[in-house]
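Data block below; observations after.
Excluded from the complex is one protein chain; the other protein chains are retained at their positions.
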Amino acid sequence: MLNIILIAFCILTVGSALWVLWTKNVLHAAFALLLTFLGVAALYVMAGADFLGITQILVYVGGILVLLIFGIMLTNQAGNKEGGKNMILTENLNRFWGILIAGGFFGLLFYTFTQAGFQEVEQQHFGEISNHSSTIQITGIQLMTDYVLPFEIVGVLLMIALVGASFLASKNE
Amino acid sequence: MQQIPDVIRQIPLNYYVFFSAALFCIGVTGVLTRRNAIIIFMSVELMLNAVNLLLAAFSSYKADPAGQIFVFFIMAVAAAEVAVGLAIIVMIYRNIQTIDTGILNKLKW
Partner (left out) sequence: MNSIIALSLFGIANLFLGFLNNRKILMPATLAFILFALGLNLADWNTEVLWFNNMLRTNNLSVNFTTVILVATLLVVAISRGFGDDEEHSHPAEYYAIMLFSVVGAIMMVTFENLLMLFIGLEILSVSMYVLTGSDKRNLRSNEAALKYFLMGAFATGILLFGVALVYGATGSFSIYGIGNFVTENRMGQSEITPMLYVGILLIIIGLLFKVSAAPFHFWTPDVYEGAPTIFTAFMSTVVKTAGFAALYRLLSVSFVGEYGKWVYLLYFLCAATLIIANITAVYQQSFKRMMAFSSISHAGYLLMTVTSNQATTQSSILFYSLAYSIATVTAFAVMILVSENKTSNGKPDESFDAFKGLAKNNPLLAFALAVSMLSLAGIPLTAGFWGKFFIFSDAFKRGLILDLIVAVLMSAVGVYYYFKPIIASYMKEGNIQEITIKPIYKLTLIITTILTILLGLMPDLVKSIF
């Protein structure tokens, strides 16, 4: 039963990701991306990372996707100079090479994962399984103890992003 | 996370890794073939999502919280990158009214 649900979510996610890849309409791509993010959030929950699933919805759907849609709306006005196409419809370029490279890469990964022997990994850990399920507590403790330095330093990165984005996007005076 | 979550026992890890590989390759294809800067950027987000899912799955299977913590930081960094990236895209749009990478050929692409 669980396997079927998982496969359904996988198909939903890959399907909408392919839609992002093929659609000519930028706004459709953004909505397809919404489905992808939601599908990935469901997969997090099924992988036992429930808190990550919530964060995925908050950060990716609530933050990044909204920003992207803002970006589309801000850059999607008529009247391009220099013969640009209407922004909301876009084309592909060198499709052949792109698909060839990515396909070859997928082949490499596929081979790698079939050789990896994950079954054994599962067997080793099966004894420890319990019904204890939530990861929130352990994640919070880890973030505040072992990983407190990266937690603080990410603040520097967000500072750069804030200063830089407001500087770049502000009007030229 | 000393124990593996209950739910993961019933699903082979293979499902996750093959799915992540597929999603990652879709992202790579998008970056290589699309012309619109925003869609290229969406494809990069797909790649990052694939990485996140892979890390989360490995983390659960190894009963080691480090992988999930890493995903948090990837999410934070991705948010920062989106902000800067869209600022750059808006800045370019203000100058030439397009974000089609085929037209951006002052420097040969």
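Which chain is which? They are A and B, in the order written, and residues in each are numbered from 1.
Everything below uses one rule, namely that a contact is a pair of C-beta atoms (placed from the backbone, for glycine too) under 8 Å apart; a residue touches a chain by one contact, two chains touch by 3 or more.
Not measured: the values here are computed from a predicted model.
The omitted chain makes contact with just one of the residues A:34, A:74, A:109 or A:138: A:109.
Mapped onto chain A, contacts with the missing chain fall at residues 108-109, 111-113, 115-117, 145-150, 153-154, 156-157, 159-161, 163-165, 167-168, 172-173.
Chain B meets the missing chain through residues 17, 20, 24, 27, 31, 37, 40-41, 44, 47-48, 50-51, 54-55, 58, 62, 64, 66-67, 69-70, 73-74, 77, 80-81, 84-85, 88-89, 91-92, 95-96, 99, 101, 104, 106-109.
The criterion applied here is as follows: only the chains that are shown with their structure count from here on.
Within the complex formed with chain A, the chain B residues making contact are 1-19, 21-30, 32-36, 38-39, 41-43, 45-46, 49, 52-53, 56-57, 59-63, 65-66, 68-69, 71-73, 75-84, 86-91, 93, 96-100, 102-103. Chain A makes touch with chain B in their complex at residues 2-3, 6-7, 10, 13-14, 17-18, 20-21, 26, 29-30, 33, 36-37, 40, 43-49, 51-52, 55-56, 59-60, 63-64, 67-68, 70-72, 74-75, 77, 79-85, 87, 90-95, 97-99, 101-103, 105-106, 109-110, 113, 116, 118-119, 121-122, 125-126, 128-133, 135, 138-139, 142-143, 147, 150, 154, 157-158, 160-162, 164-169.
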